[in-house]
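Only a single protein chain was left out; the remaining protein chains are all shown in position.
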Amino acid sequence: MLKRKLTVVLGILVLFSMVLSACAPAALPAAQPAAPAVEGEASWWRTAAQTAGCEGVTLRGISESTPPSRYAADVLAKAFEAETGIKIELEATSWDEMYTKAINDMQAATGIYDFVYIEQDIIYQYLANNYLTNLTQLLADNPELASPDFDFAKFTTFIDNFKDAEGNIYGVPMEAFLKVYLYRKDLFSDPAIQEAFKAQYGYDLAPATTHAQYRDIAEFFTQYGRDNGLDLWGTTVQGNTGHASSFYEFFESIAPTFGVYNWGINMDNWKATVENGGEMNSDKAKEALAFWVDMLNYAPPEATASTWDEVAASFAAGRAAQGWVYGENAAWIATDPDRSRVVGNVGVALPPVAEGVMEDAESGVGYIGYYDGGAFGLPVSSKNQLCTLLWLQYIGQESVQADWAIAGSRIVMESTYDDPKVQEVDAKVDGYYTLMKEAGPLFRGAPPFPFHAALREVVQPYIWKALSGELTPAEALDQAAAAADAELVNLGYGQ
Amino acid sequence: MRSNRMGWALLAPTLVILAVVGFLPFFYVLYVSLFDWNPFSNQLGMQWAGVNNFRRLVFDGAFLDSLWRTGLFAFTSVTIELALGFLLAQTLVNSFPGRTIFRTIYVLPLVMAPIAVGATWRLLTIPGFGPIPYYLDRWFGIDFRLATYADQAFITVILMDVWHWTPFVTLTLLAGLTAMPKEPLEQAQVDGANRWQVFRYLTIPMMMPVLLTVIFIRLMDALRIVDEVFMLTSGGPGTATQFIGIHIYRVVVPKTDYGYGSAMSLLVLYFTIVLCWLLFIALAQVGKQRE
Partner (left out) sequence: MKTSTLRKTFGWIGLYGLWIAMSIITIVPIYWMIVVSARSRVELFDAPTLLITSFYAPNYIKPLTDPVFQRYLVNSLIVATSNALLVTVLALLATYALSRWRLPGADNIFFWTITQRMAPPAAFVLPMFLIYTRIFKIGDWTMFDTQIGLILLYCVFNLPFAVWLMKGIMDGVPVELDEAAFVDGANRWTVLTRVVAPLVAPGLAITFILSWIFAWNEYLFAANLTSVNARTITTGLAAFVSVTGTNWGEMAAVATVAILPALIFLVFVQRYIVTGLTFGAVKE
């Protein structure tokens, strides 16, 4: 009896798996956006692939599952394969998993991955460990494989993040965004709201340029939502109390606008505490954290559970009147009715700053927010260096940039801004791309720390505790700075 | 009596697999734990550290906090699971209309992936679209925000574990109760023992081996819980639900502090082994008494 039942169950399992395997190749992927045209047999790419002996080779890469990566996997990889006969397998996974696997591979020099996603903030760790191949050198050594359509000079200044001290380049940028200030144009331009706001605060309602204004607006809309029975709050806060995203929002988007740069670490002696010459627990930093934690009072209740994902989702659901949102989300929030309830109502502006910060940013001393993004790099351990070089040049052509920009709201080349398709989208997202082009230099990526992740792990619990109210902002930063000093010594910096 | 060679031959495949896939990595971890090794520190490569990593652990506040928190979690959830599981198992011993349906529904959580359990509970508890915060607020006026209030997070994690694992406890205890000889119980009732006496002096002692086995298994798994909690709270708010498995994950994976993390892992393994060894001895004792 039991035996027969087990046989039946096993039979079903086996059948099920056979049916599934039979279906698998038959099912076609959903329709994709138009791929770049294939130039045919005699193309430069085909010849180069033959020269390098790459036909039939499979290249494997790993990236975070973002729209730009998926576009690379679904569209560019297929076009490249048709063009050259080189197959691309791009593993798109979650942010945490991507790092573990890429680092394991490069650390052990196993050569599983031929190209890896390098986020702007992790590149210094990778360079310090000699994980990456010098692309400038590799191109110079193999002139016959240098595509006429590829030139590092065509990229925006964002590519500077992927250079070493001598100016050699280690990554081909594939995405770049600003973390900008988004606001709800429909609410900000409603005459009744404008009147009520002016009556209460004595000045006109407009996108905030100072932190005081930001707070007023947040308070006003939270009250407005409550009075009208709406699911509306004054601001977003990327305040997850168990995830690195809150650390990043504070140190890369909030603290700089109060004049605290580089996580408050003195890069001359690698110290964080004020006593040792750092700024992590300075009065300005404490003011910044107090301001940000206070914003939780005007944020939707999910704020303390929100990473960058949920912040964008909350804003797209129309639950916040303004907020700091990663620019990669700006386009879909503003244009995609399948995912967003605020289509057509998204305004884009520069984030509010404290006095003197804008001057700092213009002179290059400081910055007003986070310039995020990443590149594909070539691990030293890859066994297919030259074939990967071709792929990296392929995605770095000017001709593939515009469609990619529209699919993933990312721009890495100057010329992409002028493309008519991009300009069309630009109009729909309230000039996000124009803002990125013009104000881009005011933003900056993470500081060049080779110990980025290790230090973040030590500091972030204090930020979480400040957000959950377990510590006051001042206590949190005092403890965080002390812990940072100790960890830096432990890591061998600033003895 | 018979040649042992045949016996070893039958055991061999099991031993080979466990040695290669099980003990090899263990020795590697042991080896790494004797070094300072973080690829992202100023000194590249592995630096000999001897037992320094273990010495540091004793003074590591975050580690000890996490250990204590894990113990509290494991003790509380296993106790609840055991009490509830025993009660439910007793009701299932005798057949009643609908028993099979109830039992089938009830064991559903058992087949769910821990990571899916975490995701499910996250869907339930996210403010904004989860029903739990919504109804708690509407019906009882409770401000339920898992990611802000440490106590709520801790309690929710325990409830999630109870939801996930009580079915297993119940089924195992039910198996034990079903296999238990009926005569002593009937005899006791004839002798006029009341229910409590029967339970206290007959059922519990007879069930002791099964109870200890269940405690053993549940404790072992509760002490190394990661997936569910990571999905639900990622260890937050702050470090309120950062159990030892998550703590070690953070040290070894994002922080890439391989040497120190390995030492931590071994110390925890040692504690768990000691704890389980004690239970194991108790199990053996009970076994002997019965023979």
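Just so it is clear, A and B label the chains in written order, and each chain counts residues from 1 on its own.
Heads up, the rule we're going with is that contacts are C-beta pairs under 8 Å (C-beta built on N, C-alpha and C of every residue); 3 or more make two chains touch, one makes a residue touch a chain.
Please read these numbers as outputs of a predicted model, since none were measured by experiment.
Novice: Among B:Q43, B:T91, B:Q197 or B:Q285, which one is in touch with the chain left out?
Specialist: Result: among the candidates, B:T91 touches the missing chain.
Novice: For the chain not shown, which residue from A:Y124, A:F188, A:F291 or A:W332 touches it across the whole complex?
Specialist: Reading the full complex, the residue touching the unseen chain is A:W332.
Novice: If the hidden chain were put back, which of A:T110, A:T157, A:N269 or A:S399 would touch it?
Specialist: A:T110
Novice: Taking the entire complex into account, which one of B:V107, B:L185, B:L202 or B:A282 touches the absent chain?
Specialist: Here the residue in touch with the unshown chain is B:V107.
Novice: To test your reading of the contact rule: which positions on chain A touch the chain that is missing from view?
Specialist: 2-3, 5-6, 8-10, 12-14, 16-17, 20-21, 23-25, 27, 29-30, 60, 62, 64-67, 89, 91-95, 97, 100-101, 104, 108, 110, 112, 231, 307-310, 312-314, 316-317, 319, 326, 328-329, 332, 337-341
Novice: Mind pulling the chain B residues that touch the left-out chain?
Specialist: Residue positions of chain B that touch the missing chain: 2, 4, 6-11, 13-15, 17-18, 20-22, 24-26, 28-29, 32, 88, 91, 96, 98, 100, 102-116, 119-121, 123-124, 128-131, 134-135, 163, 167, 171-172, 174-176, 178-181, 206-207, 209-210, 213, 217, 220-221, 223-224, 226-227, 244-245, 248-249, 252-253, 258, 261-262, 264-266, 268-269, 272-273, 276-277, 280, 287, 290.
Just so we're on the same page, only the chains that are shown with their structure count from here on.
Novice: Go ahead and note the Å separation of the Cα centroids belonging to chain A and chain B.
Specialist: 37
Novice: Can you list the chain A residues touching chain B in their complex?
Specialist: On the chain A side, the touching residues are 96, 99-100, 103, 107, 125, 128-129, 231, 240-244, 300-302, 304-305, 310, 314, 317, 319, 450-454, 456-458, 461, 464-465, 467-470, 490-493.
Novice: Can you list the chain B residues touching chain A in their complex?
Specialist: For this pair, the touching residues of chain B are 38-44, 62, 126-128, 133, 145-150, 233-242, 250-251, 253-257.
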